[in-house]
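Now for subunit A:
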Amino acid sequence: MMVLDIKNLSTHYHSRRGTIKAVDRVSLKIEEKEFVGIVGESGCGKSTLAFSIMRLISPPGEIVEGEILFRGRDLLKLSEEEMRRVRGKEIGMVFQDPMTSLDPLEKIGDQIIETIQMHEEVDKRSALEKAEELLESVGLPRNRVNYYPHQLSGGQRQRVMIALAIALNPTLLIADEPTTALDVIVQEKIMNILKGMTSEGRSIILITHDFSLASEKSDRIVIMYAGWIVEMGESSKLVNEPLHPYTKGLLDSVPDLWLDRKIKTMPGLPPDLVNPPRGCKFHPRCPKAMDVCKEREPTDATVNGRFVKCWLYEV
Partner candidate 1 sequence: MEILRVENLKKYFPVQKSFIEVLLSKELKFIKAVDGVSFGVKKGEILSLVGESGCGKTTVGRLITGLEEPTDGKIYFKGEDVSKLPKDRRKEIYRSIQIIFQDPYASLNPRMKIGEHITDPLLIHDIADNDTARKMAIEMLERVGLVPGEQFFNRLPYQLSGGQRQRVAIARAMVLNPEFIVADEAVSMIDVSLRAAILNLLLSFKEEYNLSMLFITHDLSVAKLVGERIAVMYLGRIVEIGDVDDVIHHPKHPYTAALLSAVPSFDKRDLKVDIRGDVSNPIDLPSGCRYNPRCPFADDKCKESEPELEGDDFHSFACWHPLDIEVE
Partner candidate 2 sequence: MIVKNLATRIFKPIIPEAEGRNMVIAGLAIVSIILFMAIFADIIAPYNPTKFSGKPLSPPSPSNLMGTDNLGRDVFSRVIHGSRVVLMVVFSASAVSMAIGVPIGLISGYFGGKLDRAISMIMDSMYAFPSLILAIAIAAVLGPSVFNAVIAISVVYVPTYFRMTRGQTLSLKSRLFVEAARASGAGNLRIMRKYIFPNLVTTVIVVFSLSIADAILTEAGLSFLGFIVSAPTPDWGFDLSSGRPYLPSGYWWMITFPGAMVMILALGFALIGEGLSELYAPGRER
């Protein structure tokens, strides 16, 4: 069953220099229990996409067009009050820096209880019970309910954030670079917790700049470049046989522990988002650029069940 169906979504930022099309006509579907990794460099729009789903875009940003169907309901048509009920209860979100979202003066347990009681009519005792269970489910001892955020390590705080995000049992969890600030060992543990949640019926969107991490954990990978989804498909297939030249370039430029190979430099710089290149936004860096790429935006193609936005695959 489809959980999320984003159709033709555009989110723009208005700046003094001009309009930045952070998310540019993006369409994306998320199935039930699916783990989807959205991969891209800084400024590609992956975080804006996540914040758009949560409708957390504030001026100078603006969602200018599209639909975000969550279980059939268009989130963009909901009132702010209705949307507040969706956030946390139906879609949870984990941010990169847990310290910015945790209250330093309040015990972990109280923060979880507060979140639960904000949405559900339960007494304090059963809420506390639930909080302890949640901490346990993310691999923390139950007594951590009595700790303050500063008494925990970065990894433990991020686990608390995940516990908070799933406190109301949302069906979709968006994790925006949840482990970027953490060490690999902690990252591995947190990723496994997230991965385990899909078997409980949750869908996960992992937003990351780490291609290998995404390829390892996700069922499906979405590659974003300059506001576009340039390629999207099943993880192993996408990694073994990348279609889009950007995907290929990214794969070749990432050092890998177990693959014995030299890395290849990707030419050029990420595009200026106010004045992106004409035609395909990737063409100035593309080794396979053709004349048409400089003139016209590539159309969306499907090759062997995989989405790709590139003139090379035009029939």
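These made the cut because all candidates are chains of the complex that A comes from, given by their letters.
Methods note: contacts are C-beta pairs under 8 Å (C-beta built on N, C-alpha and C of every residue); 3 or more make two chains touch, one makes a residue touch a chain; residues count from 1.
Only a predicted model underlies this, so the values are computations on that prediction, with no experimental measurement involved.
One chain among 1 or 2 touches subunit A in this complex, and its number is 1. Within the complex formed with candidate 1, the subunit A residues making contact are 41-42, 153, 155-156, 183-185, 187-188, 209-213, 215-216, 239, 249-259, 263-266, 269-270.
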